[in-house]
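Apart from one protein chain that is not included, each protein chain of the complex appears where it belongs.
== subunit A ==
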Amino acid sequence: MMYYSRLKTAAVIAVCFVGLLLCVPNFASLPGGFWRQIHLGLDLRGGSYLLMRVDLQTLARERLDSLTDTVRQALLHDGLGYRNLRTDVAANAVTFTPRSPDEHDRDISVLRALPGAGPNELTVSDLPDGRIALTLSAASLRNRARDAVSQSIEIVRRRIDATGAVDPSITRQGDDRIVVELPGVSDPDHVKRLLGTTAKMTFHLVAQGVSTDHPAPPGVDILPMQNDPKALIAVQHHVDVDGADLTNARAGQDSQTGQWAVDFTLDSLGTRQFAEITRANLGKPFAIVLDNKVITAPVIQGVIPSGSGQITGNFDAQKATDLALLLRAGALPAPLTVIEQRAIGPSLGADSIRAGAISLGIGFLLVVAFMGLFYGLFGWYANLALLANLVLMVAVLSLFQATLTLPGMAGMLLTLGMAVDANILINERIREEVKRGRTALGAMQAGFERATSTIVDSNATALLAHVMLFVFGTGPVRGFALTITIGIVTTLFTTLLLSRLLMVRWYALRRPTLLPV
């Protein structure tokens, strides 16, 4: 306990020195590319935090809707009839009653021949009441959901990058959530609007001669106009050209009218479809639908073979730019809902840093004064170790590029308060051993030995509590738990190794008969 090999001494000092070096990049830039810094949390630098949920229910419903469409077309194609064709969302199935029992077997074989998205995606079964059910497997829905979340993250990233946000962080949380952190963006309204738009653009033929006052006949949807939600228009459910086939979209002003518009270009598949549709339906209105709202429904004036077109719809510059951005980034596979938002302005962040720094400074000084007053020389050694502790905490946080939050600063402060506990334990123990009549050497030796098990026990319980906090906590609480957890580890190092080293060196140099306790 009283002997430090040269190697051990050198190692302890080296760790402190490396720690000091690792702290420097937080205050001054160093040459070389590998230096790392602590990140300031959003609460300190200002910014926005958005927690979003991917609407997986809608995703499942849409898959079932499109499956219903497929079933209808497959049956019609083979001249088979059906009644009560409907989607059963609860059972993940499409069900219908055959026109007559004779057609039952042919219905089944048509359904069996349907291509699924993967093996075993679809099962065909007879229901007790004579209906036939085409069921989507749970596994395929799960896969679809997982893919949808990954794809959503990708699209969210593209959309946010397009807004020019600096250093955004987009991460998955749990099964169906996405966390977006935008440093420096204190008003997330624009981003929220961009992310809240699915941007699913499709081209449909307008169902002519269908009244919008009555419920829609099968295969027709009655949709509102985007500019005037009260104006309704009936369009064919069938998608003639999908906006996912876009290769480019940009906002611009129409050369003749000066109105803002979005110019788009389709890929080869889209171009071919677009040419065919325009050729076959000259003079008929063609609706451009964005997220179930009709932007515009112009009459087809001529064949469009080039695959490029223009969308006009009373846009202003901002709306046209946003729409172009959304179309370029692609449609979200499912709607996103913001379920939690935290936005912090830059001035509040600066206030918090100041408050945190002042508290940290004063707290440090108070603890240092206390230790000096109550424990004399060994107290000052403890203070040196405390300073090293602070340095090492900052070093470890920098090394992990951890995020420092306001609660994190509180955690550092509390660590400083708790860190000297180990020194107090050792000093009190040494003092007791001296009173029992041990020599200076014996007292120090016994003090270190006996106090160590207590120190380990007490720190282990604290560590347990904070690891729990880190695992179950969210947001700011995690930052707090992280700094305290790191603090406990650095405390064990500075008290069990560094401050003991100082005391042992002092003893070796002075060989005192009386200890300053």
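Criterion: a contact is a pair of C-beta atoms (placed from the backbone, for glycine too) under 8 Å apart; a residue touches a chain by one contact, two chains touch by 3 or more; residues count from 1.
The working rule: contacts and distances are computed from a predicted model.
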Listed names "NADH-quinone oxidoreductase subunit I", "Protein-export membrane protein SecF", "ATP-dependent DNA helicase RecQ" or "ABC-type transporter ATP-binding protein", with the criterion being the UniProt name of the chain not displayed: "Protein-export membrane protein SecF"
Which residue of A:R53, A:R159 or A:R328 touches the chain not shown here: A:R53
From A:R63, A:R131, A:K192 or A:R328, residue that would touch the chain that is not displayed: A:K192
Of A:L20, A:V338 or A:L441, the residue in touch with the unshown chain: A:V338
Omitted-chain contact residue, chosen from A:A14, A:A91, A:A317 or A:M468: A:M468
Touch residues of subunit A, complete complex, unshown partner: 43, 51, 53, 186-187, 189, 192, 196, 337-345, 347-348, 351-352, 355-356, 358-364, 366-367, 370-377, 379-380, 406-407, 410, 413-414, 416-418, 420-421, 424-425, 428, 431-432, 435, 450, 453-454, 457-462, 464-466, 468-469, 471-477, 480-481, 484, 516-517
